[in-house]
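Please read the structure below before turning to the comments.
Note that one protein chain of the assembly has been removed; the remaining protein chains are unaltered in position.
Chains: A and B, in written order; residue numbering restarts at 1 for each.
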Amino acid sequence: MNVLEVKNLSVQYPGTEGASEIVKDISFTVEEGGITGIVGQSGSGKSTAMLAVMGLLDGRASVQYGQITVNGKAPAPGRNIAMIFQDSLSCLNPSVKIGRQITETVRTRKGCGRKEAAARAEELLETVGIRNPALRMRQYPFELSGGMRQRVVLAIALACEPDLIIADEPTTALDAVVQAQILQLLRRIVRETGTALLLVSHDMGVTAAMCRNVYVMHGGRIIEEGTAEDIFYDPSEEYTKQLLKDAKGGRLREKEKRNADDPESGEEALIRMTHVTKIFDADEGVRDVSLEIRKSEILALVGESGSGKTTAARILTGMLREDAGRLYYRGRIPQRGRRMDSFGGKVQMVFQDPYASLNPCLTVRQALSEALDAAVRLGGHDAGDADARVAGHPLSEQEKEERIRKILALTGLSYGDADRYPHAFSGGQRQRIGIARALITEPEVLVCDEAISSLDATTREQILELLFRVQRKIGFACLFISHDMHVVRRISDRIAVMYGGQIVETGRTKKVCSDPWHPYTKLLLEAVPEPDPVRAKKIKSGPVKEAAGTDQSDAAEACCPFAGRCGYALECCRRERPEQYAFGDRGVSCFLYSDEHSGRRSGAYRMTSQI
Amino acid sequence: MARYTCRRILTGLLSLFVLITVTFFLVRIIPGSPFQRGGVSESVVEAIEQEYGLNEPLFTQYLSYIGGVLHGDLGISYQDPAVRVTEVIARAWPVTASVGAAALIVSLILGTGLGILSAVSGRRSVKQVISAGGMIAAGIPGFAAAILLMLVFSVKLKLLPASGLLSPVHYILPVAALSLYPAAMVSRLVSSTLETELTKDYVLFARAKGLGRRQVIFTHALKNAYLPVINYIGPASASLLTGSFVVESIFTIPGLGREFVGSITNRDYTLILGLTVFMGAVVILVNLITDLLCAWLDPKTRRAYREERA
Partner (left out) sequence: MLKRIRQQWKTYMGGSRMAAAGCIVLAVWILLAVMVPLVSPWSYSAQDAQIRNQGVSLLHWFGTDRFGRDLFTRVWYGAGISLTVGIASALINGAIGVLYGAVSGFAGRHMDLILMRIADIISAIPSMLYVILLTLVMGAGIGSMILGLCVAGWIGMARMVRGEILKLKEMEYAYAARMEGIRPLRILLRHLLPNAAGTIIVNLIFLVPQAIFTEAFLSFLGVGIEAPAASLGTIIQEARSQMMLYPQQMVFPLLVLCVMLLALNMAGTAAEQKAGGRMETVRGREDR
């Protein structure tokens, strides 16, 4: 028995050059009590198709279909069909309290009174796993964490008591650990209420973890359909195969034998941060962070959003000033106020948003030669000196041209692109330009702040490979910041895991990933679903509790930041902060590894995972 | 928020003080004596100047003026020694404020209504008519509108009275002339912000959860769209409440604006000074209220305020 039947759905938008067809004659069904997935890259028309099913497209779109029925009836939003969206912050009204946003739904659906609706709303919030619903109902959306907001959105969808919920990228905006929780919740809801779920996602892992039947969408068409096992183990279409390949990721590490595999960790640290603290009014900040980036290594800094990764990077590059702590560059302390200058352009950054990181008024050539000129002006490392200017002799036009040509070729752009403005490029190409701009000055340290996370899977792979290849070729040191464990484990030599503004674990990537010591690292590793239905369905959200609330800034001073969510939390975790315990080239900030808890051992004792 | 409020009030007071100082010296550097007119002898001028304390050093005059302001005294009119500046304000301001308040209400209602209509109307013609009307209303100067209204409605058609403020009917033309520009601005702001709000995800989500179109517009979108309007209407209401120079003098309304124009033609420096200070004070006060209101309307800052008090 099918809940949703869609036959021959097409959507067109009138454009300046004739109508463009976004959705091309697609048909699909969702069976009762099950989870069906639609997977495809951004721009494949998934969201448009879903809005067309809901009947919520604006007047400009022209929709044709043979049949759209929910249990034999026409779809009525808020009655027999409900939808949840990707960004929970933007789909809750920022100036209306949570309670009101739920109760108005209940009242529209049932036509009941205020009191009854409020009671029902509390019940719903409990169903979606929110403790203390009475308090939450009085709060505004911004006061809730991302995971909690998505639960509220789900509660609103449930308030409609629909036969079918369409979930459009419900976990894309969330961190891996929270994503795992929400996915589990969705599964539980389907099981308990019998509501069917149509899960739309670009993430093969999420789709594999959740769905019984899968449709693959590309360019507005459904190109392949079948059970999850069929699609993931035996795809017939070339496109699906490519998607799967990108999702699994090529083997970057094996392709080139790393020079850093020999364990001589006595290598020179280019940049070292010791006990750096920076606190903002809001809680995002860093506390007592020590970090070093060694010559020609890729150090990954991984953690969920708000864990302080970006703050750490910005202190490192001199964009922000630390409240306390020291920063050494080649063993010296650069001038605090003019750190950017003292680096002499030898620290460069690739930013997350390729649309904001290029000056729209400059052509590629102009942007690159700006960087070159500045680098020449700075000359040596001491920009303050008057003779530094003499030291760096100005480049001739030919030399400049040559450098620009070389860097464009290196980053996979054509020389003809040099005279175009940024708006003429796609996101992936822009990111290449960003990398070219950062590398043309031949920096010693490159900081990549979530440099690939705004790109889609295929482009992401390309850029990742580019970065890796260039790094191996030139040998600059790289601080690679990401929230994605999968990416990080493939590209980095060493890894530092951040949580709540602290570094909870550091070590060689191979070791950390194969044998995580800190409970949070373990959680992170387990939370990411792989594009493999059997393995992905086993993802755990771990023994995690929902964080007590967003307001833990006072308590954070005195306890382990992870204590509130940790399944292994001890008495002392809530009382004091663990220091970093070092074991060889690994370090971990958890009481499980302290002398008192692991027992005193001799010098030859080899620490193993305690969890 | 409490600290923000205090700081905001303090800067307001400081601005007012600097305003008084600057205006005082500006008015004083105007060359020539205010009493110098044809047929008045040198000795008479000096005698009058002595009476007003104008022969004292400038700084002493300034100090005594500041002292007066602190006691709520803005001095005596140069034109008519029997009249205090505060009396002029007490007489003229209620008149101005009543016209200004009426214009404010009219422009808010008209502007909001047209703005919503333009944003939610599916027909392009409605949108175009409203935006064209708005551009004309905002484009022609207030005095031109006032004169044209007067020429059409009281000179040609003889429908409405052209001067004075005797009955409610007298209010129609000046209020219409005054509210034209703010109404156009409000309607433009409402329609543009509402249009952007309506494209946001929460509107889509509200529709997806089964709310009606009207409910989504009025209980959800409008709530978020109104903040820029308040930001505009604050300063605009300040200028409405302190009186329009032209509209008051065209329709001969005995309000602050006309007093100001009169004081300028008469070179009545204390009155100029006093009125400027008063208008400045109103503007600063209204801006203060607007800023605090905007901060209060944002749930984020409000929550911070509450927590501070707790």
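Keep this in mind: a contact is a pair of C-beta atoms (placed from the backbone, for glycine too) under 8 Å apart; a residue touches a chain by one contact, two chains touch by 3 or more.
None of the values given here were measured: they were computed from a predicted structure.
Checked against the hidden chain, the listed residues B:L13, B:L26 or B:I230 yield one contact partner: B:L26.
Shown as candidates are B:T112, B:S187 or B:T242; the residue that touches the absent chain is B:T242.
Within the set A:R107, A:K400 or A:R437, the residue that contacts the chain not displayed is A:R437. Among A:G205, A:G344 or A:P531, the one in contact with the hidden chain is A:G344. Where subunit A meets the chain that is not shown, the touching residues are 317-319, 340-341, 343-345, 347-349, 351-353, 356-362, 370-371, 374-375, 377-378, 383, 434, 437-438, 441.
By the touch definition given at the top, subunit B reaches the unshown chain through residues 11, 14-15, 18-19, 22-23, 26-27, 29-32, 135-136, 138-144, 147-148, 151, 155-156, 181, 185, 189, 228, 231-232, 235-236, 238-239, 242-246, 249, 257, 260-261, 264-265, 272, 276, 279-280, 283-284.
Everything below uses one rule, namely that only the chains that are shown with their structure count from here on.
For the pair subunit A and subunit B, the distance between mean C-alpha positions equals 50 Å. In the complex of the two chains, the subunit B residues touching subunit A come out as 122, 200-202, 204-212, 215, 219-220, 223-224, 297-300, 303. On subunit A, the positions that touch subunit B within their shared complex are 51, 54, 56, 59, 76-79, 82-85, 87, 90-96, 104-105, 108-109, 140, 142-143, 153, 156-157, 159-160.
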